[in-house]
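Excluded from the complex is one protein chain; the other protein chains are retained at their positions.
Read from first to last, the chains carry the letters A, B and C; within each, the first residue is number 1.
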Amino acid sequence: MHTAPQVALLFIVLMNFAVLGTSRLSTCIRAVAVQGLLLGVLALLLAPRFSLHTGVLALGTIVVKAVTLPWFLAWAIREAAVRREVEPLVGFNASLLLGVLAVALAFAIAARLPLPGMQQELLVPVSLATVITGFIVLTARRKALTQVVGYLVLENGIYLFGLTQTESMPFLLELGVLLDLFVVVFIMGIVVFHINREFDSLDSARLEELTD
Amino acid sequence: MMLVAAGILLMLVAALTVAALWRRVALSDTAFRLFMVLGCTLGAIPAVRVLSGAAVPDVRLASLVPGGDWVFGIDTLSAVFLLAIFLVGGACALYGVAYAEHDHDRRRAAGAHALLAVLVAALALVVTAQAVVPFLIAWEVMAVAGYLTIISEPERAEVRRGGLLYLVATHTGTLALFAVFAIWGNGARDLTFASLAAHPPASAGVLALVLWLALAGFGVKAGIVPLHFWLPEAHAAAPSHISAIMSGLVIKMGIYGVMRIIALLVAPPVWFGWVLLALGATSGFLGVLWALAQHDLKRLLAFHSVENIGIILLGLGAGVLGVGYGHPVMATLGFAGAALHTFNHALFKSLLFLGAGSVGHATGTRDIERLGGLAKRMPRTAAVFLIGSVAIVGLPPLNGFLSEWLVYRSLFQGGVGTGSARFVVVAAVALALIGGLALACFAKVVAVIFLGNPRDPLAREARESASGITRPMAVLAGACVVTGLAPVLVLPPALRVGSMLARSASRDTMSLVSAANGPVTVFVLALAAGIALAAGIALAWAARRARSSVQPSRTSVETWACAYPVPLTARAQYTASSFAAPVLALFRPVTGVSVRRTAHSFATHAVDPVRTGLVLPAWRGVAQAADRIRRLHRGRISLHLAYVIAVVIVLLVYLIAAGGAS
Amino acid sequence: MRLLAICLLPALGAVFAFALSGRRFGAARVSTLVGIAAVHLVLVATLWLHPAPAAFGGWMGQDALGLIVLSLTSVLFFATALYAVGYLRRERPRGGRVFVGGLLGFLAATSLVALSQHLALLWVGLEATTFTVAPLIFHRHDRRSLEAVWKYLLISSVGIALALLGIFFLATAQSGAAGRPLLLPDLLAHARDLHPAWLRAAFLFLLAGFGTKMGLAPLHTWKPDTYGEAPSLVSGLMAGALTSCAFLGVARITQVTMAAGMAPFVQPVLLGFGLLSLAVAAIFIIGQSDVKRLLAYSSVEHMGLLVLGLGLGGIGAYGTVLHVLNNGLAKAWLFLVAGNVVLATGSSAAAANRGLMRTLPVSGALLVLGLFAITGSPPFGLFQSEFTILRAAVGAGHPWIAAAMLVFLAVIFVGMALLILEMALGDPTPPATRARESWWLLAGPVALATAVLMLGVYIPAPLQHALASAATALGGLAP
Partner (left out) sequence: MSRNALISLIVLLVAAPLLPGIALKTKSVLTGRRGAPVLQVYYDLWKLGWKRSVYSATTTWIFRAGPAVMLVSLVAAALFLPLDGRAAPAAFAGDLVAFAALLALGRFALVLAGLDTGSSFEGMGASREVTFATFAEPALFLCLIALVLATGELSLSGMLGAPLAAAWTRAPASLSLVGISLFVLLLVENSRVPADDPATHLELTMIHEVIVLDHGGPDLAVILYSSALKLALFAALVASVFVPRARLGAAASVVALLAALILVSAAVGVVESAMARLRLTRVPQLLAGAGALACFGIVLLLA
């Protein structure tokens, strides 16, 4: 039965590479949305028995990560009228290479940190890989919006790791985490909107006035 | 100790009253004078009682902050400093009030008075604190109050620079003291001086570290060369009565600190004695040499304080060596000489600074090259300044000679002894050289300011200062003369302090006291005999002349200039730079004097070689290094995030490394 | 019950203030701010007299460390509320709907962090502070504050995400052991049988996450920009309260690791972060020309000292907890005074604010006294805590750390003195006349200054007891 979660995890890694590889912002956002969806599905698959708690949680994840946030980011793109990540700090194929290295590093670390009583041995390495990919996108891209996407990927990685602890994390706190994520990204969206209006470009390299 | 507490309280009340009712000048000034005088006399009483052998009970407050109980008490060492603090502090406060009487900015004057009162109170607390935490608190309050009094005219850049240099130096010194008491307090039960004395640093290495740090911390405050760089700038920036307190009392706290450390150590190591001796000789020699090169009166007096600190250190060095080599008499005399010279220096140095203030007040300038002939115009200030100069050079009738004699006596005592203590006597040569240079320096100062013809209209129109200014100076001058002519008043307490520090049996001290008392009175008798003899000859001669037909003396003639046709103008006189030039020529590399000669002008500019050659370049180097590192860090967001990732990776590597280990 | 009230009251206040839109409700909004701040202070005071039982199913409870941080936050917030009255009257007459709402939200979040015994709840609270403070930083709506808020949001969110990962690692480490998951009392009780590898990973990630919120070097890069551009009272609150709450997070995980006997693993990391923060602060303070950025680097320095004290153990822990209190009060005092300066001259650059002693005498005097307080000069409280940390360094056999600490403190004093004294004493460039300083703007700093001075000379008995128990909880001992 546990082949389905493995497929989902593999798809998540694929989505990581999609985010790293593409220069079109809309593709990035769609990839993150798919990842959110997969997270929701995985929550259902991994739960030992279906209960109201896991159901609502999975639904909440899908609603927040797969629907609302990507829709909000897409609205931001239309508002800022920007289509493509022009010359990023680190080239696209270089990012892909980093992505592969990230996966390798993740597997090495996971090997040293044995997860007690966890049957899905793929889960920890994939979550660490997603976290490191999130980091790469954050630092390697110039557009503010892409950095928000990078942050979302990072969150997905951490959330994925969180799935291993479904029974220890009480329902209310899962909701708290989701709510916090939603509000932070929402505010980042507003700030991106202001950046666009102030600098009429989303290039974070412009943001360098404050220095010693 | 209660009386001292009452005295300190009164001074704080004085500060509050003057700060509160600064608008009504007359009322606040008289109230301030009354409270200060009352506070000082109240505080002085227990000091005198302790010095005359009585014991004063300690005051112990329960510990409200980490670091053990707060203990305050007066032992003989504190008493000497306490007496000097109240005597000089009171005089300077009265002087300050008179000095600022017609100051237009009443707010600033009132502020200065209040800060002065706080400074004197803090000084008294530093000296009576017998536990680390209250000592450090009083120490920093003194440093900060000192800073705030120095910058009483902040609009001048020179004042701000001097103040900042003082503040940075004293704060760095305080940090060294933190280290001293942290290391020493590590083994002790709690942080009172008593428990520190009970648990001295165990190993010789730790003791060496503590002593070097203490020397650095207290040395910065005392102005030991090379840590003296802030002293001339701070004194030049401060108003004169504040410089008087700075030189007379505040830098003495550095000496008090070193003495307290010696008192707490059961047996100070011998190398510490040699270090003190060496530092004393260098500080003394370089201090007086740099003083000779100055022609700004306050900087000159400030450098002179460095010289006197050198002399005090010679005494301390002799004391420590006496204890180290087992010569109790030499140790007692050395410490007694140091303590007495500290007290004397507080008296005559503050007197000289007040004199400088009076001169500055009357003429409006500090550059002695533009003064001259003030003795006729300011007779009282001239007389008082002359007394101060004779005392500071250590010439017989006055108190300066007494304390230098004690230091010489202890150095020679080493010479008479056996073993390697005999090499101590060579330091006497350094003291002699310092004495010679001091004579040259103060002959120059007195002559150029007070004698001959006025070199500048400023000096020509000078008028004697108000009695409110000259009266405190007269009090200090009187104190110098009394302690000089009546050594029986001063020697026994000094020897009592010496024996406390040298831990010699009281039997020895009493014999020493009588040994010292006897001869010095003989000395005074000899002086009196000499005067009587000369007076007898003169009277007999005058009587013979009166009967004969010799006309009375004429005083309307110009100075005889070897038949030079034109009467001598003021420009013919020797200036300060020309007077000191031959001496400075002999020690050229060290003096830091730069001569600027143009077609029709000649000017020498003396600068403190340590400050310009060592301290400022060091700070510029640090600032440039920091600047280079700062340039690496641009404001780009991705760089900031890169730092975060770098930290994560480093922690992961640490996790794997440590994970494998444990 | 009181614990819930302490957290919910400000939250409700925030919603209420946010709801009152429009100019005419300005006065109402400000009075709610001050009212709630006062009630919060009273409630926290009652906690000192007779402690409240655990609430919310054990997730929220009162322990010595939490209480100290909560009281600090409450005192700072009340002082800032008083200041805000004067500030809003002059800066934005119509009450600033977002401003007051944000402040109250911030108070709720920090109270939640201080009182939570459940680490995930603590994480949620800290995350909430991020998004309540973000609009406050962006108060001036100009280009520079935009850049500041963007950097703050991005770096803090990444930090908080790392902390979340750390919490999940902690949960994994506890999966084998008994006790309710992620609850501090249970974690401490069964610390020995937590999974060592995961616990170490949890400690590192939580330290990295909360370290970013604290502003430890090299995770401090957002601090100078944020404190430099945010309104001074917000910077004061962040520097005083937010950093202390973040430190609380680090302290909690240190408590757990110390209980699990991992001191040899934990201490080098803490010492490393501490010394690095001191070094970075020293380097960036020299030649600094903006007073608020200077105070930001001073905050980095003091965070370094906190972590250094924690890493040294012994009486260092006591010094650290006392230093949290002292640093919070002193930092808020200095930022509020810097606020007065900026209000008067419109810029926080040193060159534009010379001769403060004549133009703003009271603020000038407070600034100069603040310089002595923040650099650990004796009569003030910071000396007591820094001296205790120094004694701990010597006691724990780290003479070189003590030496490095003293050298950095000396360099930092020189850098700060150069700037602040030039500002206070220089001759004012345009000969400015003496500005009238409103009482609202001075009450806060004066009260905080007296508190710091008092802590230097006298620590009240209940506080001494709380400090001692907090120190022992952190694996140290009282001096």
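By definition in this document, a residue touches a chain if its C-beta (ideal position, glycine included) is under 8 Å from a C-beta of that chain, and two chains touch if they have at least 3 such contacts.
These figures come from a predicted structure and were not determined experimentally.
Chemist: Touch partners of the unshown chain, restricted to the chains that are shown, please.
Modeler: Missing chain, whole complex, touching shown chains: B.
Chemist: Sort through B:Ala267, B:Leu533, B:Ile629 or B:Ala646 and give me the one touching the missing partner chain.
Modeler: Residue touching the absent chain, from the options given: B:Leu533.
Chemist: Which residue, B:Ala443, B:Leu458 or B:Ala623, contacts the hidden chain when the whole complex is considered?
Modeler: Result: among the candidates, B:Ala443 touches the missing chain.
Chemist: Can you tell me which of B:Ala208, B:Val481, B:Ala570 or B:Ala658 touches the chain that was removed from the display?
Modeler: B:Ala570
Chemist: For chain B, enumerate the residues touching the unshown chain of the complex.
Modeler: 372-373, 375-376, 382, 386, 390, 393-397, 401, 404-405, 408-409, 412-413, 415-416, 422-423, 425-426, 428-429, 431-433, 435-437, 439-440, 443-444, 446-447, 450-453, 515, 518-520, 522-523, 525-527, 529-531, 533-534, 538, 541, 544-545, 548, 550-562, 568, 570, 572-574, 578-583, 585-586
Note that in this section only the chains that are shown with their structure count from here on.
Chemist: Pick the chain whose C-alpha centre of mass, unweighted, sits closest to the average of all protein C-alpha coordinates shown.
Modeler: That would be C.
Chemist: Take the average of all CA coordinates in chain B, do the same for chain C, and state the distance between these two points in whole angstrom.
Modeler: Whole-Å distance between the two chain centres: 43.
Chemist: Centre to centre, by mean C-alpha position, how many angstrom separate chain A and chain B?
Modeler: 70
Chemist: Enumerate the residues of chain C that touch no fewer than two other chains.
Modeler: 150-151, 154, 158, 197, 201, 225, 284
Chemist: For chain B, which residues are shared contacts with two or more other chains?
Modeler: Residues 630, 633, 635, 637, 641, 648, 652, 659 of chain B each touch two or more of the other chains.
Chemist: Please give the residue numbers of chain B that touch chain A in the complex, ascending.
Modeler: Residue positions touching the partner: 630, 633-638, 641-642, 645, 648, 652, 656, 659.
Chemist: Contact residues on chain A for chain C in the complex?
Modeler: Residues of chain A touching chain C: 112-117, 131, 134-135, 138, 144, 147, 151, 154-155, 158, 161-162, 164-165, 168-169, 173, 176-177, 180, 183-184, 187-188, 191, 194-195, 198-199, 204, 207-210, 212.
Chemist: Contact residues on chain B for chain C in the complex?
Modeler: Answer in residue numbers: 64-67, 133, 136-137, 139-141, 143-144, 151, 154-155, 160, 163-164, 167-168, 171-172, 174-176, 178-179, 182-183, 185-186, 209, 619, 622-623, 626-627, 629-630, 633, 635, 637, 639-641, 643-644, 646-648, 651-652, 654-655, 658-659, 662.
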